[in-house]
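A single protein chain has been removed from this complex, and every other one stays in its place.
A, B and C label the chains in the order they appear, each numbered from 1.
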C-alpha cells in the first residue's frame, strides 16, 4: 500500500459545503501516480514511448463527507495487475479521526497512440510486479 | 429520457489529448440537474428547505475517448426512484457519429443538514414519479 | 462581439455558495474558442500544424456573484490583434437581469512546440483580421 497526504482545497468544495464527488477521482489519480513512482514507473516515460494508459472503468462509494481544509490520507493498492491492465483500489481517510470518507477502484488499459491495446513493455511490468509483490508481503 | 447537448471545453482535456475521466461525472451532473428541472424539481428549492442530496455511489465505463470541441449528447434516465434515493443512468454520445463515449450510474440519497437520511417530501417525490412514469411510457 | 450562453454548473460553485473565481477563466476560454471558430480558425488545426497559443497574461474583475443554475452570457471581443499576439476582452452577464457579473482580459502569444514565439501564418491571421474588422463595424 502506498500512502500520501493532502489537504482539501477550497475550490474542491461545492455549495453543499462539502467536497464535490468528482474530485475524489483526482485524489485517486494522485495516489496512483505516487504508487507508480514508488515502483519506478514514471508516466512521463510511458508517454514519451507513445504508451497511453486510458481509464476504462471507475467506481466510488462515498461514506462520509470531506470538508475544506481537512487533512486526508490517500491509500492506494494494486488489486490486479497484468501486462494489459492495472486495477487500483483506493481509500480516502480523514487524518484527524481515521474516518473512512470514500473507497473506490479504477481500471487502466495500456494502448498505443492510435488506441490499440498493447502489453506494457517488460521493463515496466517487472518493476510494477516486484513492487506490488514487495508491498503486499 | 432527458437529453442535453454540450461542447467539450479545452480545460476538460489532459495531456493525453483527451477528456480527463473525472469530467464525465460533471457531465452526468448536468444531465441529472436537467432531468430534475424538467420534472419540476429545482435543487435550489431543496437546499432552501434544508434538504441535501449527497452522492453515495458512482460508476463509469469509458468506451471511446472524447476530445476538445466535440459536440456531446448527455442522455439521462431515472433507473430507480424511492422517497429515500434516486439512481440515475447516463450515456455520453458523440453527436457527429452517434458513438457511445461512456456510460455510468450515480446514486443519491436525501439527508437533512446534519447528514441524517430523510424521505423526500411528497410534493417533490410525486413530481419526480409522474415525470419518470411519463418519460418512460 | 461574439456571444454564447451557458448555464452555471453545480460543480462550479464553492462552499461560499457562489461560483469559484477561477472558473471565469474557463468561461472566457469558451468565448475565445467560439470567437476563433466564427472567424474560421480552429484550435485543433493550429495544434496539428504545431502552433501553440499559450496564455501570457490574464486579469478579471468580479462585480456580482454568479450562482448555480444561473443562465450566463459570455461576450467576447478582440481588443488587440497582431501576428504574434491576441488580446481578448470578456464580459460575463447574467441573462435574467442583464447584470454584469465580471469582466476580464487575456493575452495569448503564438509559439512553436519548443516555446519559441512565432508569427501566426497568414491564412489564419487574415481570417481573424477580416472577422474582427467585420464584427466591429
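What to note about this one:
Just so we're on the same page, a residue touches a chain if its C-beta (ideal position, glycine included) is under 8 Å from a C-beta of that chain, and two chains touch if they have at least 3 such contacts.
Not measured: the values here are computed from a predicted model.
Across the whole complex, the hidden chain's contacts among the shown chains comprise A, B, C. In the complete assembly, the contact with the undisplayed chain comes from C:59, out of C:5, C:38, C:59 or C:82. Across the entire complex, the residue among A:33, A:51 or A:81 in touch with the chain not shown is A:33.
Although one chain is not shown, part of subunit B still touches it, namely residues 10-11, 13-15, 17-18, 20, 22, 68. For subunit A, the residues touching the chain absent from view are 7, 9-11, 26, 29-30, 33, 42-44, 68-69.
One chain is missing from the display, and on subunit C it is touched by residues 15-16, 18, 21-23, 25-26, 29, 47, 52-62, 65, 115.
The rule is short, and it goes like this: only the chains that are shown with their structure count from here on.
At the interface between subunit A and subunit C, over half of the residue numbers appear on both sides, which makes the contact a same-residue one. Superposition of subunit A on subunit B using C-alpha atoms only gives a rotation of 180 degrees, nearest 5.
Rounded to a whole number, the gap between the C-alpha centres of subunit B and subunit C is 28 angstrom. Subunit A and subunit B have Cα centroids separated by 24 Å. Our note on geometry: subunit A versus subunit C, Cα centroid distance of 33 Å, whole angstroms. Across the assembly, subunit A contributes residues 15, 18, 22 that each touch 2 or more other chains.
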